[in-house]
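Encoded as structure tokens, here's the structure I'll be asking about.
In this view, the complex is presented without one of its protein chains, the others remaining in place.
After this line comes chain A, so read on.
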Amino acid sequence: MSDTLDAAAFRAALLRIRDAAAAAQAELDAADGRIGDGDTGIMLRRLFEAVAAAAPADVADLGLFFRACAKRASESTGSSLGTLVTVALMLLAKRLAGRTKLPVAELGGLLGEIRDQAMARGGAALGDKTVVDMLDAVARAIDGLDREAAAMAAGRAMDETLAGFRDRPNRIGRARMFAERSIGIDDPGMLAFARLTAVLTRAEGA
């Protein structure tokens, strides 16, 4: 099992995330429906259908690969969670320009940068019970690890983060207005991150 990722590996991952988004649509819509307008699942399914379709199969440069994905994402969604996906893809396009391989051990650092961008763009702080908390937990958990260890650590971190935040209130965005109602349930953005990337951690960690 390789400890470096190339464009083909990222494309395969995006195709699996697309399928995971379709499978999780109803669950994510229901989770969002408790504290929002119930469209997180639909939005992510549409977004990853579009991004997976745009992921180039004939590009080795990871910067160009993610630039194509980011461009399609920026055309495909306007939801705040969706725009954070666009922001993440744009950051990967910039950071990986000119490279054809990425050691898995560097993924944690990149996720940390994505977390920082998400905080700067979206205004969320750590502890607000958003996808930022999930990014933070996974970034720290997998930093410097090889592929198999990273997959296992990510899976564990996601389970623990969901459990740790479940009984806390949302503190930002539309969900903040449902603060009381948000206690005892998963944040839709955190849950979406877990559901969409679980297909990667399970397969690699098995």
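In this text, a residue touches a chain if its C-beta (ideal position, glycine included) is under 8 Å from a C-beta of that chain, and two chains touch if they have at least 3 such contacts; residues count from 1.
In this text, contacts and distances are computed from a predicted model.
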Practice prompt. Would you kindly match the missing chain to its UniProt protein name, picking from "Dihydroxyacetone kinase subunit DhaK", "Amino acid ABC transporter permease", "LemA family protein" or "RNA polymerase sigma-70 factor, ECF subfamily"?
Written response: "Dihydroxyacetone kinase subunit DhaK"
Worksheet entry | Option touching the unshown chain, where A:R46, A:R115, A:K129 or A:R147 are the choices | A:R46
Practice prompt. For chain A, enumerate the residues touching the unshown chain of the complex.
Written response: 26, 29-30, 33, 36-39, 42-43, 46, 71, 74-84, 86-87, 121-123, 172-174, 177-178
